[in-house]
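What you see is the complex with one protein chain gone and the rest in place.
Labels run A and B following the written order; every chain starts at residue 1.
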Amino acid sequence: MKRIFIDPAKCDGCKNCTLACMESHRQDGGKGLYTLDLTDPANQSRNFIVADGKGGYAPVFCRHCDVPDCAGACMSGALQKNMENGLVEYDKEKCAACYMCVMSCRYGVPAISPDRKRIIKCDFCAHLEEGPACVRACPKQAIEVREV
Amino acid sequence: MERFVIIGAGAAGISAAQVLRDVRPKDTITVISTDEKVHSRCMLHKYLGHERDAQGINFVDADFFEKHDITHIACQTVDKIDTEGKMVCYGEYSAPYDKLLIATGAGFFIPPIPHFREAPNVFGFRDLSDALKIDEAFARGKRVFIVGSGLVGLDAASALCERGADVTIAEMAPRVMPLQTDEYAASVYQKAFEEHGCKFLLGIGASDAVVDGDGNITEVILSNGDHVPCDFIIMAAGVRPRIQIALDSGIAAERAIQVDDHLRTSAPDVYAAGDCTGLSGVWPDAMAQGKAAAWNMAGVEEVYEKPYPFKNTSNFFGVTMLSAGRLDLTEGADVLVHKTAGEYKKAVITDGKLTGYLSLGDISNEGLYLYLIRTGTDLSGKTDKIFRLTFADFYGINEKNGEFAYQV
Partner (left out) sequence: MNTCTDCLSRNTCASADKPMEEYIRQLPLETAHHRVEGQSTKCGFGLQGVCCRLCANGPCRVTPKSPRGICGANADTIVARNFLRAVAAGSGCYIHVVENTARQLKNTGLYKDKIRSEKALNRLAEIFGVTGEDKYDLCVKVADKVLSDLYRPEYEPMELVEKLAYAPRVKRWKELGIMPGGAKGEVFNNVVKTSTNLNSDPVEMLVSCLRLGISTGLYGLQLTNLLNDVVLGDPEIRMAPVGMNVIDPDYINILITGHQHSLFTYIQDRLLDEDVVAKAKAAGAKGFKLVGCTCVGQDLQLRGAHYTEIFDGHAGNNYISEAVLSCGAIDAVLSEFNCTLPGIEPICDELKIKQICLDVVAKKANAEYIPFNYETREADGDRIIDEIVAAYKERRGNVPMKLFTDHGNKNSLTGVSEGSLKAFLGDSWKPLIDLIVAGKIKGLAGVVGCSSVAYGHDTLTAELAKELIAKDILVLTAGCSSGGLENIGLMTPEAAELAGPNLKAVCKQLGIPPVLNFGPCLAIGRLEIVATEIAEELGVDLPQLPLVLSAAQWLEEQALADGAFALALGLPLHLGVPPFITGSGVVTKVLTEDMVGLTGGRVIVDPDGKSAANQLEAIIEEKRKALNI
């Protein structure tokens, strides 16, 4: 399966990945960074960058874990590990917003949507042929897709 | 080629069936369930609230059994297990097994209040069949009395409020959801439910009832002597593991079916998983037990570590809460509270470790708190930013496979 590998030493905190993620998942029908709504909490990024307090940055991205805490907690079948491509996939129609996955992910990756009806979690940009938008947007190549 | 039989089609049973099929593509797997349809009881309120139909609360695909070549024998209750002859008996039928998993779950408990155990209009809220009965009762009368304001009671209340019911909830403790909340969080939920038409009777229990000619309870008599008229009652005052089958079959059980750390019962080749083991009452743990039992049944010696049971999330009327650990054990602990408009968080820190955590509001990205609690991670030096912790504070990466690794 493919996973986004992170080299935190290269991360500058520019947040291009954050914007690319928002752009990849926007629902307003628009396209392009110029018109991306930067203030819409319903379209928040699936990843987040935290300043580590020592001048560096810690990029926190969904790992699509081998043994995912989130899918292991899901009571509706909405989160499932796809055994073919290894991704932890999310079906928002099945989801009942119980948020046990949010509670269970030991890395604190999933977020809840502002309307409290779904979670916000990385989908590896499965809808894009070119793969994860964050990886392509990083100007430092701090993140890259690798086969594991 | 082995014959696997699973009793119960809940979280544990279905998870076990899935794992068994994954590791044993050719063996026969049979699931016998009292339930007609597979469903997630955690979503039962969506069904009761008429938000979803039965398939909509199924946590696996509709063609799960066909797809995985698993035989599902529905609407049957196993009444005896022949542990010597290795047969399960249900009604007139019996089925042989090489390995058996008991995943009978837990049933709702009716305390010995006069008339409650006999009345036809007292229901639980565990299974789809319960929800169907409640639906029928609701068609005849809209005044519902719910005993217990735990998650189950509030689930049922929220569903019925949506449909315009007149809901009264009695709770023995002085606040709602007493095991997961503190006073403030409980008051927020209480207010939300009251705004949607619920009445709460706190610190009060049901102690007697008035019945009609058919034995239906028409009034609940409270511990303070008040009478509350009602059309039907939902019991949400706890569950008991379904152990009768074990008791009737000579399998060791007291409050729950006893299992070792491989989920083996006292009978050879008989395992148990889920609520019937009493190890936990939470869906994710039942799933994990089902999987672990399945691995063991398939011959992989997998140790099942006892789950950390104190964890809960709730989402009612847009009010979301995450609750983990022991909020009640504050002796000798630091209790820190963070409160702003829209956010309420509480942390209980004992000897430099997080032992209790409550978050009301936006619970995004807070899964790490449960991990810190259940692993007893030392947080010395980090407690001043206890409410702003992220994985960045423990950041580590497994170089080989790119997964994260906690650095403590």
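The criterion applied here is as follows: a residue touches a chain if its C-beta (ideal position, glycine included) is under 8 Å from a C-beta of that chain, and two chains touch if they have at least 3 such contacts.
What you see is a predicted model, and the numbers here were worked out from it, not measured in a lab.
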In the full complex, displayed partners of the excluded chain: A
Among A:15, A:46 or A:121, the residue in touch with the chain that has been omitted: A:15
Touching residues on subunit A - with respect to the absent chain: 14-16, 18-20, 23, 33-36, 38-41, 43-44, 137-139
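The definition used in the following text is that only the chains that are shown with their structure count from here on.
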Subunit B to subunit A touching residues, read off their complex: 11, 22, 40, 42-43, 46, 57-61, 282-284, 287-288, 311-315, 318, 320, 322, 324, 362-371, 390-392, 395, 397, 401-404, 406
Residue ranges of subunit A touching subunit B (in the complex, touch as defined): 3-6, 8, 48, 50-52, 58, 60, 63, 65-66, 69, 72-77, 83, 94, 96-112, 116, 120, 146, 148
